[in-house]
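What follows is an incomplete set of chains from the complex, kept in their original frame.
Which chain is which? They are A and B, in the order written, and residues in each are numbered from 1.
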Amino acid sequence: MAKSSFEYVKKFELDDTLLPDTWIIVRLDGKCFHKFSEDHNFMKPNDIRALKLMNYAAYQVLKDFNDVCLGYGQSDEYSFIFKKNTTLYKRRAAKLLTTINSKFSSSYVYYWSKFFGTQALQYPPVFDGRIVLYPSEANVIDYLKWRQADVHINNLYNTAFWTLVLQGKLSPAQAEKRLCGTVSADKNEILFKEFNLNYNKEKEIFKRGSLLLRQPVKMDESGAVISAIVDIHDDMLKEKFWVKYENLLDTKGKNKLPIYEGPLTDIIDEQIPLPQKE
Amino acid sequence: MAKSSFEYVKKFELDDTLLPDTWIIVRLDGKCFHKFSEDHNFMKPNDIRALKLMNYAAYQVLKDFNDVCLGYGQSDEYSFIFKKNTTLYKRRAAKLLTTINSKFSSSYVYYWSKFFGTQALQYPPVFDGRIVLYPSEANVIDYLKWRQADVHINNLYNTAFWTLVLQGKLSPAQAEKRLCGTVSADKNEILFKEFNLNYNKEKEIFKRGSLLLRQPVKMDESGAVISAIVDIHDDMLKEKFWVKYENLLDTKGKNKLPIYEGPLTDIIDEQIPLPQKE
């Protein structure tokens, strides 16, 4: 029963260290979430409970991984951006990828009822994950813009599609045909003229997705400040976002982000120590 | 808002296809499970509920992934072996690794109460994962023997340690000192002479870990047979195991495993179609 004669098999584990000083992005994606959303009667085109659960699972990831400086989520996907000089797990790819993936997956199930109440989770969901490296900050900004442009395109389409189906009483096939070949302006017009729906007034979380970042937050009237993970829905495609958050991706820019001035979300609220709340 | 000007960032996703016709093993490992087991009052040295939950989560993986021909678990780790010629997800490493890891993690939470009843899960657990490739069947067999020899060594130690602590009233430090330098025979003797405990009669699941494989199973007296995932606890370090299961790793050996003759476990039972059970 000598363990040693089999231990040679350990040598087949190859090193998967990622290039130093390079941005590491882990992106998770729901597997077969089209079916999953139907099996769980997700509201169309967006289910606020499902989005909040995604954000809450991602928040658990940021709480555990201090070196994740940013999370960005939309629909059934979430991206996590590590500080470029992180040395967590010696930058081993599989270790970084799977611990993030596992924490997110188990949190999604664990916190399901917090957002879906008594509606049961039918089966364990699956998220796949990948790692992408980016050499420059400009690449990372373009990555975030790419994902947010994707939300815009998909959400405008889905909003038009489901409005045509649910309010316009078209069949899915008819709605699809109706939207075929239309540009953004056309879809905005259909929504506005036919259904009196101003797309610009849709919820920001639907139009922009969610951004999780670490920002100084005032705890109370005393002016005391804590560093907290905040959930915002800003427009990263606008330059003013990158002016406001100019140190967001700066590895040296610790605590240099402006003081958070948005609403007290549930996620922020639970980070404020109890005594101060009284 | 042209998505196309940012889409170049997709090109940074590099190909991670694994070598064809090579054995792929995914091994998951509980992160900080020493603490997790204490936080959840796991019985020492083994908690049968925890082991059964691991097996059940692994069983969910095998149900989803037909190309996984074998699962082997012990303590807080589980290995999954793919058929060597699998082309699932075009053999992309991150995809294979994360879908297995995610399914296991979310299942662990989802089925917690099935094994722990009203005892609450305190927080979402995390499993890390890695992929290892093996060129030959002999390597895979040695891999399995390596993991099973590890169970033996650890379990004998843990059994002796916890018996000294729980029954012998030694402090952990005293128990550790007592066992320092002992070989297997010494530990067996301590258990037998001082505590009248015959280690050989310990539960097989504790001594051998658990093996999940696909085997023909008789449904009932009629002799009808189904292919089912069975959970066994055999000794893979003995050659007779590999004689009995000679086609276990043979990619062409479909359905050629001997008919299962072990007990009707809960896992097997739930795979037998209802009508036949009446």
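Just so we're on the same page, a residue touches a chain if its C-beta (ideal position, glycine included) is under 8 Å from a C-beta of that chain, and two chains touch if they have at least 3 such contacts.
Given the structure is predicted, the values throughout are model-derived calculations rather than measurements.
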Given 2 displayed copies, the complete homo-oligomer in this file holds a copy count of 4
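FYI, only the chains that are shown with their structure count from here on.
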Distance in whole angstrom between the CA centres of chain A and chain B is 32
Chain B partner, complex, touching residues on chain A are 1-3, 6-10, 12-13, 28, 31, 60, 64, 94-95, 97-99, 101-111, 121, 123-134, 139, 142-143, 145-146, 149-150, 152-153, 184, 237
